[in-house]
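All protein chains but one are shown at their positions in the complex.
Order of writing sets the labels: A and B. Residues in every chain begin at 1.
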Amino acid sequence: MGGVQARRRAQGWLYIAPALLFVVLVVVVPFGQLVALSLSNQSLLGGGHFVGFDNYVKIWNDSAFWRALGFTLKYTLWLTPILMGLGYALALLTVDNSPLKKATRTIAFLPVVIGLGSSSLLWIWLFDEQVGLLNKALVDLHVIDAPIVWFVTADLAFWAVSISVTWKVVGFGMVLFVAGIQSINPEILEAAVIDGAGYWSRVWRIVLPLTRRVVLLTTLISVIGSLLALDQFYIMTSGAPRGQTFTAVYWIYQNSFVAFKLGYGAALSVVLTAVIMALSALQIALSQRGKAE
Amino acid sequence: MSVATIPAQDSAAVARPARRLSPTAYLVGAICVAVAALMAAPLALSLLASIKTTADASAVPPHYLPQALSAESYWKVVNFQAGLATYVGNSALVAGITIVACLLLAAPAGYGLARFAFRGKEIAFLLLLAPIMIPYQALLTPLYLDFAKLGLANSHFGLALVHTVLQLPFSIYLMRSAFEAVPREIEEAAAMDGCSSWQSLLRVFLPLAFPGLVTVGLFAFINSWNEFLGALIFMNHETDFTVPIMIVSVRTGNHGAVDWGALQASVVISILPCLAVYLLLQRYYISGLLAGAVK
Partner (left out) sequence: MTTKSLGGALALTLLASTAFATAASADTLSMWVRASGTNAATNLVNLWNASHPDKIELTTIPDNQMVTKLATGVQAKDVPDLVSFDLIYMPDFMKAGFLTDLTAELKANPNYASVAKAYQDIATYDGKIYGAGFTPDVSILVWNKDLFKKAGLDPEKGPTTLGEIHEDAKKIRALGADTYGFYFSGSCPGCNIFTGSPLMVAAGSKMLPANGKDDALTGDGVKAVLEAYKAMWDEGLVPKSAQADNGQDFVSLFKSGKIGIQGAGGFVIADFKKDVPTMNFGITFLPGVKEGQTSAFVGGDVVAVPVGSKHVDLAKAFINWELTDDAQIEGLAKNNILPSRPSLADNKYFKAEPKLVTTAKALGVGYVPWVFHFNDMVNSDSSPWINMLQRAVFDGDVDGAIKEAREKMKAIAAE
């Protein structure tokens, strides 16, 4: 018995070994180099020397970074429930495979296949006060009196980016949730119908709990993605107004590639990664409690 | 055999209580149409703008419909620098290698995580999730210099490796879920027939998890196809560039001015392959995303 178990254990490691080795070589090693870089003041244009933890001390005092991080967290906290909630609602809406539902699902998924850069520009075009059709449509529908300049205040800019990202990404959650819901054993649901449970009662008491795992994992991926947001803000707001819409990665980009401070940018990256890992660990720990297994 | 796929009609139990069309069904249908319209509207407008003349596409005030039909934006995109065919070919090559690499690595890894018990398994899983937690823009520069020393810079293979590692966490998660959904009885039956774990994987699990494989391939394709920064950093010659790089360059004018018509045309052009792949594989991947959520 012990021998079989030991062999199974060894085999388990063997199977994950190639992927593990790959990740170590292509991610962990460069990350190690990044950490080494963070201990120097190397410039993008070359040159620099070891400075120990100076960069990390600078980060402590870098109010612009903390503001960017705070903004990123606010963005994540705001967007994640919207993405997950809307995604789940869309999943419930289109879960059976009738032609109309399938078509709706396909169309809702379509934005997912565009690149984020193109999508951001598409929306900046739509939102533009002068050339944008969104404003024109809103005025034509009498929702607003005059075109709005969307990117002038941080709040409006935030809304605009949120709308564009929601449009682009909600289909991804929807598709994952549809698969989760479709895999529920139909007998459970039929039994509930026979017991007289209404639709929403079934959703709340059966469907949601039984799709818990896919919801939690999708949320984790979505949160990490939001914490690492760059493209949508880089293209749509350029950090304006007055740098109020810089995200954490945007600030890293500014330091590393615009101000040429590669070493400092590396330190910022390390700090951000630590934050993300901590938050992810927290999320996973919370979801392990009462896992339906 | 196809235990992993559950007939879709049964999930109607969730969607509606009775078979005949009730007022609720009409309402639901209307909502579907509204949702589809909202989601499609930006793309439809983009398509319409792509067939306007360049001047019309940036006109103030804007028009919903083109004043005059013009293919000049598409012409610009198709003929830019090395020509669209070159970029599409490069993107397809990189995406193809990425798909193969993802499958080769994620399938065994998912198998190991799903069907074997060993200490440190969850920590290993977390480590395998690590690539998506690091701001990859920061990793690109050290990675490029490393690859340069290994002779992997400027190669589509090298770029595909980067795309693979970015897709690996999600791919492994998909494969793990797909394999976990296979009932124990089938695995035990195979073992009793004398199959080794490897033979089990090849003969039992992979066929059953085929939809999962397709899903991995689909998302690997989409993400590799749209990846911009890595492709730009790792390639040094125009003829090696991929579609996303071309898209950025074709729409850039002086001082940040954007050629809106070229933007719309490039959006339409870059969607088409992904849309085609998605539609072709649709029947596989929906059941493939059996994320084992429910067991």
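Everything that follows uses one rule, which is that a residue touches a chain if its C-beta (ideal position, glycine included) is under 8 Å from a C-beta of that chain, and two chains touch if they have at least 3 such contacts.
None of the values given here were measured: they were computed from a predicted structure.
Interface note for the absent chain: among A:Tyr15, A:Phe31, A:Trp123 or A:Trp150, the touching residue is A:Trp150. Checked against the full complex, the candidates A:Leu44, A:Ile188 or A:Val203 give a single residue touching the omitted chain, namely A:Leu44. Of the candidate positions A:Leu69, A:Ile124 or A:Leu189, contact with the hidden chain is made by A:Ile124.
When the whole complex is considered, the residue among B:Ala44, B:Ala148 or B:Leu280 that touches the unshown chain is B:Ala148.
Residues of chain B in touch with the missing chain: 53-55, 58-61, 81, 141, 144-145, 148, 153-154, 229, 232-233, 236-239, 241, 245, 248-249, 252-258, 260.
Residues of chain A in touch with the missing chain: 43-47, 64, 121, 124, 128-131, 147, 149-152, 157, 238-243, 246, 254, 257-260.
The rule we apply is simple: only the chains that are shown with their structure count from here on.
Distance between chain A and chain B, defined via averaged C-alpha coordinates, is recorded as 15 Å. Across the complex, chain B meets chain A through its residues 6, 8-17, 28-29, 31-33, 35-36, 39-40, 42-43, 45-46, 49, 58-62, 64, 104-106, 108-109, 111-113, 116-119, 121, 124, 126-135, 137-139, 141-143, 146, 161-162, 164-165, 168, 170, 172-173, 177, 181, 197, 222, 225-226, 228, 244, 247-248, 251, 258, 260, 263-264, 266-267, 270-271, 274-275, 278-279, 282, 286-295. Partner chain B is touched in their complex by these residues of chain A: 5, 8-16, 18-20, 22-23, 26-31, 33-34, 37, 90, 92-97, 100-104, 106-118, 121-123, 125-126, 130-133, 136, 167, 171, 175-176, 178-186, 189-190, 193, 199, 202-203, 207, 210-215, 217, 221, 224-225, 228, 230, 248-249, 252-253, 256, 262, 265-266, 269, 272-273, 276-277, 280-281, 284, 293.
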